[in-house]
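Have a look at the structure below before the remarks.
Omission of a single protein chain aside, the complex is shown with its protein chains in their original locations.
Naming follows writing order (A and B), and every chain is counted from residue 1.
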Amino acid sequence: MANNTTNQEKKLFDHEVVQEIEAQKKRWQENTLKGKDGEGQYYSDSGIPINLLYTPDDIKDVDYLKDIGFSGEAPYVRGVYPNMYRGRLFTVRQIAGFGTPEDTNERFKFLLKNGATGTSVVLDLPTIRGYDSDDPEAEGHVGAAGVAIDSIEDIEALYDGIPIEEVSSNIVTHLPSTTVVVMAMFAAHAEKKGIPLEKLSGTNQNDFLMETAIGSSLEVLPPKASFRLQCDAIEYASKNMPRWNPVSYNGYNLREAGTTAVQEVACAIANAIGTSEELIRRGNKIDDFAKRLSFFWNLFNDFFEEIAKCRASRLVWHEVMKDRFNAQHPKSHLMRFHVQTAGITLTKVEPLNNIARSAIQGLAAVLGGAQSLHVDSYDEAYSAPTEESALISIRTQQIIQAETNVVNTVDPLAGSYFVEKLTQDMAQRIRDYIAEIESKGGLVAAVESGWLHREISDFAYQMQKDIEDGKHKIVGLNYFPTEQSQTKVEVFRYPETAESRQKEKLEKLRKKRDKEKVERALAVLRQKCHEDVNLMPYIKEAVLEYATLGEIEEVFREEFGLWQFPLA
Amino acid sequence: MEDLIGSFEKKDNVSLGKMLKEVENQTPLSLEILKLSSFRKGKAHIIGVTGPPGSGKSTLVGKMCKKLATMDLRIGVVCVDPTSPFTKGALLGDRIRMQELAKLPNVFIKSLATRGNLGGLASSTADIVQVLDAYEMDVILIETVGVGQIEFDVLGVADTVLLVSVPGLGDTLQTLKAGIMEIADIYVINQADRPGADESVKDLNLMVKESGKREWSPPIHKTVATQDSGIDELIHDITAHKKYLERSGLWKEKRQTRNVTRLYSMIESLLAQRVEDHINREESLKAKVQDVMKGERDPYTTSHEIVDRLIAKHNSYQYGG
Partner (left out) sequence: MQIKVVMAKLGLDIHWRGALVVSRMLRDEGMEVVYLGNQFPEQIVDAAIQEGADVIGLSTLGGNHLTLGPKVVQIAKEKGVDALVIMGGVIPEDDIPLLKEAGISEVFGPETRIESIASFIRSEVNQSIA
């Protein structure tokens, strides 16, 4: 381990050398640079002041072995694996999900055939929100922005012919209430197929912020209840599904809703801290579950800041695990994350420019050491991606993998005075913001009080003003505004028949299942909601009796009550 | 107008909405409506809810409403939010905390912006309440702006006033203390699952006692509005307060006082308007105002001169024909 060295700090540069550089820098500023340093201040997107030139004196306090180290070793700034992409390339993950499970299953097969190395599915809004396809509230949404899942039969159809014991399955469940049901269905389906749970690899999103702060909705569970379900899923997987990531702390959607890169990472880590405290309270040991916690970042266009964010987030996570939780297992200390490029940076004007934006963001993700990547498609400001645009996204990732050579060496930007300095600055701001959240009573309390919503809303409002004032530049929009009237973009059409097909299946299911058994399983679940126990086994029992997602979530709504979204 | 009143009397919500819109914008039509005798009922129980920002007033009002709705009552809700002094716009965000009321047919919510009024309500609030009362609402809940200071306007409109606070807002309570005893009939410590709730109750108890013995001793309630906890008890005391008002004769007295107060405030604003019009018409008076503006003449003498002049002129007009 890197920290086996002596306690004495070993600075990156000799004190005298730094002094000489500082003196020379002063001279350079006064003689050479004089009057040519541009007007005004420059800042990164999250507000960190940016210098014109960085030199060793900017990182004079950095101790290489302690603060940067080697890949696969503490403090993991350089990456979580020693050989990084030489050992395993980042997973090419493209989200798919529309219509019925049968429709999405076809798209899965198309993507896998073209080189995707895992499946990634997004669910439709009724599923995410806990309503069955035949619920009146679901009208108009079934199979629209994702695939509809009502029962375990839908999971069976979704993964029909997909070797889930070999390719990993990412399921974008968003909310904990959705996660516990869909994860239970996935696990039960694997067991029915004879695949042991230990063999399943994949990720759920499972973030209570998604339910209570990031996404607005009617009929939201209170933050405490949502957080409890989040922890239930994590605890269950840590005990039964050792290769499964039961959570992907969702910095991504937080950032899309409106935060800086610093807030994005800090909130996600604060959530992981809260989870760890809760699971320890339940009698688990930190090393039992910490290695299964994973993260999800959003990379915008501020290239170096985003790379520094990736590096800094690994550093802060390592500190949290080591110093705060005294985790012993090396795997508990390493932060693994998935990256999706920033959907909100994509423009509707001149949509093909989005291919360039996404490629730059994707490259930053790889330079930041991401474990898996989704590159947004250029047409996302119009609709869900077409097959053609989804393919361009895959190709973009393959170009980074195979043509740029950036994957051949680990953390290639390390040692850049600027990148190292920015990494340190980001890390400090992340620590400070975590402290601010904790001063509000922790993340759950910060959500209950509406504090986090105000932070998000204020950021989004300010950003829009900056765009309209031209302070925040967007090519084609306020910087070299487009002269094209409209680009014709072929728009992906959701299968219109999905709703009726899904309803038909549900009707049949409701007729053929054993009603009494369903009701009994739901009654047990209802009772367990009020006990200090993990609900996963009881949910699994219910899905095996063909209880639907909507029925199970109705139990949650009735037992946990509803919460009013503190927005204004 | 006849059509509108006709459908209003048939309890058509669309016409109520249209009428309130007229009243909110103080249109000439709205004045005609408010003059009608059928618009002087005075039957509804008017409950004012006030308190500092972040105390969860809207959520509490929402939960009270939900409970009242199950008691087969017709409920009007008036929520007031501040108008931006710079842009004249307003973001009215109380309604989102009352989403679960959206499907209740016997609840009608009206959001108002203060439009420059400073006392915690919009200046049209009394008129809005009058229309809701004419629509035969059983209960009208008014939620004040809640920007920190005491909002006294609600005293002039409501029969029962609730002051909502939360644990940890002790300092706020202290600063409110000066006027707090006169304002509330019922105190609510909301978000009472937070630490410090019992201390807040104790502090309030002390303050209530210090204010001396009164016929109605304001009860203090702990609620957790987000979890529906304490709402039933609160409703119970609100009902008790109504009974007390009726028994003691205050119910009638408050209404009579309110009528006179409204009359006087209308006279005031009417007079102010007339005086201003008059000054603008009469050159010699205009010149005097100019002199005050420049600091060449003192406002004390001048104000007397102007008013005396107007009254004298008015008298000569009266007697001289």
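Going forward, a contact is a pair of C-beta atoms (placed from the backbone, for glycine too) under 8 Å apart; a residue touches a chain by one contact, two chains touch by 3 or more.
Note that this is a predicted model, so its numbers are computed, not measured.
A.B. asks: Would you mind spotting which of B:Val14, B:Leu36, B:Ala287 or B:Ile311 touches the chain that isn't drawn?
C.D. replies: B:Val14
A.B. asks: Among A:Phe90, A:Tyr159, A:Phe208 or A:Phe565, exactly one should touch the missing chain; which is it?
C.D. replies: Selected residue, touching the omitted chain: A:Phe565.
A.B. asks: Any idea which of A:Gly140, A:Pro163, A:Gly194 or A:Gly283 touches the chain not displayed?
C.D. replies: A:Gly140
A.B. asks: For the chain that's not shown, point to the residue among A:Ala23, A:Leu53, A:Leu218 or A:Ala435 touching it.
C.D. replies: Checking each option in A:Ala23, A:Leu53, A:Leu218 or A:Ala435, the one touching the absent chain turns out to be A:Leu218.
A.B. asks: List the chain B residues touching the unshown chain?
C.D. replies: Spelled out for chain B, the touching residues are 13-14, 16-18, 20-21, 24-25, 83-84, 87-93, 95-96, 99, 102-103, 108-111, 113, 115.
A.B. asks: Name every residue on chain A in touch with the hidden partner chain.
C.D. replies: These residues of chain A touch the chain that is not shown: 125-126, 128-129, 131, 137-141, 144-145, 214-218, 256-258, 347-349, 381-384, 456-457, 460-461, 464-465, 468, 477, 486, 488-489, 491, 494, 565, 567-568.
In this section, only the chains that are shown with their structure count from here on.
A.B. asks: Could you tell me the distance, in whole angstrom, between the mean C-alpha positions of chain A and chain B?
C.D. replies: So the centre of chain A lies 47 Å away from the centre of chain B.
A.B. asks: Show which residues of chain B lie in contact with chain A when the two form their complex.
C.D. replies: Result: residues 54, 59, 62, 91, 93, 96-100, 226-228 of chain B touch chain A.
A.B. asks: Across the complex, what residues on chain A touch chain B?
C.D. replies: Residue list for chain A touching chain B: 218, 222, 448-449, 561-568.
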